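Only one protein chain is missing; all other protein chains are in place.
Right, chain A next:
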Amino acid sequence: MRALLVLFWAFLVAKAQEVRSSIDEELLIPNETESAGSADETCIAEDSSFGLDSGNSTSNDKEDPVEEELLNEALQKPVFFEKQDAIKYPFAEQLTLKPLPRNYMVASFQFQMASNNLSVGQSETDFDAYRHYTVFPKAISPILEYTNTRQLHLRFTHGLWDSESWGQLPHKGSKSGGNGVELWAVIEADSKEIAFRHWVSLANSLSGLFCSSINFIDSERTTYPVSSFQPQGDGGLPVFNATNGLFLIRAALANEPICTENLTPFLKLLPTRGKSGISSLLDGHKVFDSNWHSMSLDVETTCDGNDCKYHMEELIEIVFNVPNTLARAEKPIPKPVKESDLKCDESKPHDNFECFPLPQSKEIKFRLSELFGKQIVGSSLISESPSQICADVSDNWKAYIDVDNMLFATDNNCFSVKENKLHDLYLESDDTTQVTPPESVPLYVSRSLTGYGQDSGGLRTVFKNPGNESVNAIYFEALPWYMRIYLSSLKIESADGLEIEDVVRGTYYLPAIDRERPTHLEYNLTIPANTTIALSYQFDKALLKYAEYPPDANHGFEIESAVVTVLEPVRYEMRTATLLLSLSTPDFSMPYNVIILTSTVMGLAFGTLFNLMVKRLVPLEEADRQASLRPGLKGKVARMLKAFSLKRKKVDEVKKRQ
């Protein structure tokens, strides 16, 4: 390994010397400056080994002694970066742990970074264009530039967030999507068509980058939200070319499974690559073995005068059930609890065969490494601020950071990871039911399918406003074209006798086009305080073509979640659960049978009619006579048959006479 490094270093130096000399001599005589070439020549002349590699190595070996000294000097200064205080990049990371009721805990990993100034108006191929990536991932920025994307939001979410018990989603719901993958972006373009083309290319690029099927996003799933998903922040979005407009485009893939291969690309985007800092905790097995997890990526372009930058935020949020996860870490294969460990309720009958287990103990103590299976490996040394670990706990919880088996505590339960050592967090509580009270959700929304047939059904959405203020919200729904909704069947159910006009203040409706466009529905709703209402409407299900069904057609089709953006009294965003829509299926083994049977019936009808219309009607005897007159085999057969029937007639007559 070291030898390789040495070789590489030597090669670089050699190259650098070449360039310097060529510049010095004002691009004179290539023969003399091509040192590597000349070395090659000498080496071929000197030894008879014909391999290119050996040639290279000999040429480099000559310079080795000098370079090795240099390198040794470098190696003697053990940690190169720590000494250089000046090199700090705009990168910050924070891990927040927050216990939730019922022994759950949410771990929120937050990474923020910014790019260098962008060269606006220069394309990648410009002569003096150069790119310098520091902490900003090199993979993202060309995609954004190529597709003219000003804002990019990507969400990978899976699981159920129990808002009635856990309260508001982290970051007021603005950072988590519906089940599956959700992508929306603000794209600068001349027209909607061009914006859509950029959008498709953006989706395809991201698909490769994140190893997921984002490339399945096409016009059939794409919507242009009108009042939902509006970009936040002040000052508006930058437009690099004044004649262009900005287009907000959005799509979601509800049936996308989220797994390890999606996490790895997320970590690779970080400057720490998941090797140090808090990201070293993240491990696919633990992240996806959780009750709810969400990975989000937001890139925004911000401009200050002519200086524009990308700001990127990556969030990974996980909800664990702590005792379950600890038990899983202890015993990866679940086994029955030993008799000696079993705690039975002694007030009830208990013996060797009968046991009513006691409720879980309220006390808990654990280390972060037991939850994640890893410890935090040092800090992110290149970032402007040290890695932060915070525990958002109530008073009866205690949080300590463990550095080299020494426990430290702070007043606000926030710790900075500065040293390049293994860190761990130690949490203990004597009463896990006491947690920081979750913030109450302004609106509960749940959506379900009604009806039983596979040809039609209904959608029913229940809105519950638990608060004392009326809630103003936008309900966004994109439904696939194979749900043909009847908006005229919109009904409201309300115990207070509310009418549709009292609740629905505005509607945006773009009906679906088969195989081209989804139904796009946005309601502006006002839900009075302490009220529950249900909106429902009917739809028909289409029959798809043979090849349009997914491999497991009878599993059904995932319908992406509806998005509710609460505007007042607080800004909050949430998604309903996804739905599983079952469509009627054809018999997939029938293609040839159908073609044959249908064609037979068509042929039967047409053929019979055609025969009747073009042929002449004659009495039966006349037809027989004409048939027997015909020459050839057909005539012969007809004559034989006639003779046979005549004979039989005679025989019959004879028999009758007898």
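Definition applied: a contact is a pair of C-beta atoms (placed from the backbone, for glycine too) under 8 Å apart; a residue touches a chain by one contact, two chains touch by 3 or more; residues count from 1.
The criterion applied here is as follows: contacts and distances are computed from a predicted model.
The subunit not displayed here is recorded in UniProt as "KLTH0A00792p", chosen from "Coatomer subunit zeta", "Centromere protein S", "KLTH0A00792p" or "ADP-ribosylation factor-like protein 6". From the options A:Leu160, A:Leu342, A:Ala409 or A:Ala605, the residue with contact to the chain not on display is A:Ala605.
Of the options A:Leu160, A:Leu597 or A:Leu641, the residue whose C-beta touches the omitted chain is A:Leu597. From the set A:Ser174, A:Ser219, A:Ser456 or A:Thr526, the residue in touch with the chain omitted from the display is A:Ser456, counting the whole complex.
Screening A:Phe356, A:Tyr486 or A:Phe644 for touch with the missing chain picks out A:Tyr486. Interface residues of chain A facing the missing partner chain: 452-456, 481, 484-489, 507, 509-514, 516-517, 519, 538, 540, 542-547, 584-587, 590-591, 594-595, 597-598, 601-602, 604-606, 608-609, 611-613, 615-620, 623, 626-627.
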